[in-house]
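Every protein chain but one is kept in place in this view of the complex.
Order as written gives the chain letters A, B and C; numbering starts at 1 within each chain.
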Amino acid sequence: MGILRLSHVDITVPDMELASAYYTDVMGLIEVERTDGSAYLKCWDEEDHHSLRLRYSPRVGMDGFTFKVEHADDLEDLEIAVERYGMPVRRVARREEVAQGEGVRFETPSGHVMTLVHEVDRVGGLLPKIDPPAYVDGLRGIAPPRMDHLLVTAEEVGDASRFYIDVLGFRLTEQLLDGNGHQIGTWMERSHSPHDLAVVSGPNGGLHHFAFWLDDWDHVRKAADVLAYNGVQIDVGPTRHGITRGNTIYFFDPLGTRNEVFTGGYRPDPDFPTITWTEDHIGKAIFYYEGDLNERFMKVHT
Amino acid sequence: MGILRLSHVDITVPDMELASAYYTDVMGLIEVERTDGSAYLKCWDEEDHHSLRLRYSPRVGMDGFTFKVEHADDLEDLEIAVERYGMPVRRVARREEVAQGEGVRFETPSGHVMTLVHEVDRVGGLLPKIDPPAYVDGLRGIAPPRMDHLLVTAEEVGDASRFYIDVLGFRLTEQLLDGNGHQIGTWMERSHSPHDLAVVSGPNGGLHHFAFWLDDWDHVRKAADVLAYNGVQIDVGPTRHGITRGNTIYFFDPLGTRNEVFTGGYRPDPDFPTITWTEDHIGKAIFYYEGDLNERFMKVHT
Amino acid sequence: MGILRLSHVDITVPDMELASAYYTDVMGLIEVERTDGSAYLKCWDEEDHHSLRLRYSPRVGMDGFTFKVEHADDLEDLEIAVERYGMPVRRVARREEVAQGEGVRFETPSGHVMTLVHEVDRVGGLLPKIDPPAYVDGLRGIAPPRMDHLLVTAEEVGDASRFYIDVLGFRLTEQLLDGNGHQIGTWMERSHSPHDLAVVSGPNGGLHHFAFWLDDWDHVRKAADVLAYNGVQIDVGPTRHGITRGNTIYFFDPLGTRNEVFTGGYRPDPDFPTITWTEDHIGKAIFYYEGDLNERFMKVHT
Partner (left out) sequence: MGILRLSHVDITVPDMELASAYYTDVMGLIEVERTDGSAYLKCWDEEDHHSLRLRYSPRVGMDGFTFKVEHADDLEDLEIAVERYGMPVRRVARREEVAQGEGVRFETPSGHVMTLVHEVDRVGGLLPKIDPPAYVDGLRGIAPPRMDHLLVTAEEVGDASRFYIDVLGFRLTEQLLDGNGHQIGTWMERSHSPHDLAVVSGPNGGLHHFAFWLDDWDHVRKAADVLAYNGVQIDVGPTRHGITRGNTIYFFDPLGTRNEVFTGGYRPDPDFPTITWTEDHIGKAIFYYEGDLNERFMKVHT
């Protein structure tokens, strides 16, 4: 009944070899497929074909993001809902995108290219489905088990979020309000996690970061160890968010796209009451330990 | 659209003061309400009125378990589905149960009294909904943030599970098959966790255990420390399950009902492919570190 | 045979009630004794009378630090060695200091008042010495098990360190050299830990911080939670040192003295080979994750 989860984020990279080396050796993803201009990567515990697409482009940016729906019918239902809202929808043909069935694509009010898809090739995770071990041997780098969420920027956070919520069925877990009560940040979910998609104030079409899930605080430390060992610039962390209560590190891939590793937080069902933050608590809302934001965190996006 | 999660487990205790002392002081739950014969308890991060009811009775046992549905309409839809399956359904009147709206109640094929409810009084968790801290001070005992799942016994695991799956919409995440390919254990979910409800071979109507969620492996250690400090008999653990991959401790409340603390595991969406275990791997399936089961684990239930 | 470990750090605080409230409620120390002008505090797992003395003074600063020696004879031996080195030594009479036997006191080349003592009143830790539990219930705040080390500043780090090493028998575990090969930081131990005493460039007589031991990375997170919850300003961390490899948080008590919580690191015996850092690696040496120092870390001391 609707959207299941983030399927993949598609970013552009000016140096494919550097990007691929980072995402496989340092981040520990698996490169599943390489075409002329793109690399498709997945985390070790993900079943679907990929959760990250890297496309060569002279400019760092985001091509768009794709969410997976539960039923084939959901595509049509959501297509109608989006069109009714007034956004043109384009059907993406089966196999037009690597390893994907038919999709629907549209621009969101926040200026992002969003695709919904139902069929994705199953390549399977690293563990078998019959009598699996509980432990995976030989992982390298950070090796998150799966992609978790992304945060995009929008000029009008409230308008952008209403679309995701009213039209696409996202549920609002947390919101940050300015002094006038207008939303300047929203956190929304479809998968019973604190957020699958979040929006903060910024230019339309921007990507603030995408995030990989880690299993616990010790994995966060190991991630920091791996990042430092490999000379990756840490933006903030290890620290904790007030929003989501999760533990986190922000850092940049070698081309400049911000990554996050994230763990913890509560587990919200659809009846979860929205948590509201006031702007004077923005410091603790974003970085609970530091109590304030660095300039870079607020200004840099791709 | 259907069942959200386990709402509460209702057990009977021959010594209310002892049971209440254990569940508040050692387990760290909050006693929300006490009536003539019953105590209602919740975990610190739960919003609803209670997740555990203790009712005085000279005999240790389970009165039943209640799941919460997402929409008011779900009650009627599921009532029809259960009746169509051939099980009589009784409407539970609003406020017939403490802090609850109307419900539907029926006996499952595994001989358990199951109730579905939509409205539950909100008493709120320990953290406010406006500018909350990310940390709760002053918790005592184990203090799990929430109830997680329960495991019941059934003479015919396959029949019992088909009801939960086909009629109530549970999704099968894992199954354990005997040498003839018959299910002798099933793990099912509604909340995008590895299991909300599980069934293993045993007498109809039995409760093997119910489980509280912990946030990580360090919380598992602290739980073991608290249990040992308070002289609570540990059944198995700290250890890990092959099934769910979660980390765990089993132990008994002072009246003899088995409790579990549980953390970890994957996070399954509805498109999660079922994992199958063969009986010759039952040891690692249940206790990955030990590789086999103790007699008590297989024989003792309430 | 010589110095055992850091016994206590004596600091001055312009507001005794505020300081005492912080060190007991937030840091979780135990106030063992209060005299007219001073409060004596210890960690829960320490046997000796105190590891921190707070003395009222309008000015924040350090009165000095005291190390404990193993044998009564060590006092005289070290007294002779210090005098031979040319520093005047004063005998501190039995009970001149609260809860202490006779001591020897002198000014070190780095301008710090250092005392050596053998007898200290035993008040015992929180756990009994007969059939103790392995777990302590009811601790509040950060509750470190013990004091770990202190870092002081000196105009001439090399001269200061030679005294500690050649005269007092400290062993050099790590050193930071400037471009000319001169020591600008030294880390020294007596207790088979990475450091009991460290010296970095700065004014003579200064205190950079003293540090409490935590048992693991999870305790570091809890410390950050407690600090943030109580509004304590975190200076840096949670992070990791290159030097010692330990995990750490730096922060300030409410009067402005820097505290650290520290865990991990290797365990050096006297045959441990010294690790050397070159100044161009100073960033990773001090903060392995960040790779550089903040201004405050280098400039602020008391």
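What we mean here is this: contacts are C-beta pairs under 8 Å (C-beta built on N, C-alpha and C of every residue); 3 or more make two chains touch, one makes a residue touch a chain.
Note that the structure is a prediction, hence the values are computed from the model and not measured.
Participant: Pick from A:D15, A:E33, A:E155 or A:D218: which residue touches the chain that isn't shown?
Facilitator: Residue touching the absent chain, from the options given: A:D218.
Participant: Using the touch definition from the top, which of B:R53, B:R171 or B:K284 touches the missing chain?
Facilitator: B:K284
Participant: Touching residues of subunit A against the unshown chain: what are they?
Facilitator: The list for subunit A reads 133-135, 137-138, 140, 216, 218, 225-226, 228-229.
Participant: Need a quick check: the contact residues on subunit C for the chain that isn't drawn.
Facilitator: Within subunit C, the residues touching the omitted chain are 1, 4-5, 45, 47, 68, 70, 122, 129-135, 145-146, 191-193, 213, 215-218, 240-242, 245, 264, 266-267, 269-278, 281, 284-285, 288.
Participant: Spell out, residue by residue, where the missing chain touches subunit B.
Facilitator: On the side of subunit B, residues 217-218, 221, 224-225, 227-228, 233-234, 237-240, 247, 284, 288-291 touch the unshown chain.
In this text, only the chains that are shown with their structure count from here on.
Participant: Taking all residue numbers at the subunit A/subunit C interface, are over half used by both copies (same) or under half (different)?
Facilitator: Same-residue interface.
Participant: Only C-alpha atoms count here: how many degrees separate subunit A from subunit B in terms of the superposing rotation, rounded to the nearest 5?
Facilitator: Copies differ by a rotation of 180 degrees.
Participant: Rounded to the nearest whole Å, what is the centre-to-centre distance of subunit B and subunit C, using the mean of the C-alpha atoms as each centre?
Facilitator: 48
Participant: Give, as an integer number of Å, the spacing between the C-alpha centres of subunit C and subunit A.
Facilitator: Each chain reduced to its C-alpha mean, subunit A and subunit C end up 44 Å apart.
Participant: Quick check: what residues of subunit A touch more than one other chain, meaning two or more?
Facilitator: Residues 217-218, 240, 284, 288.
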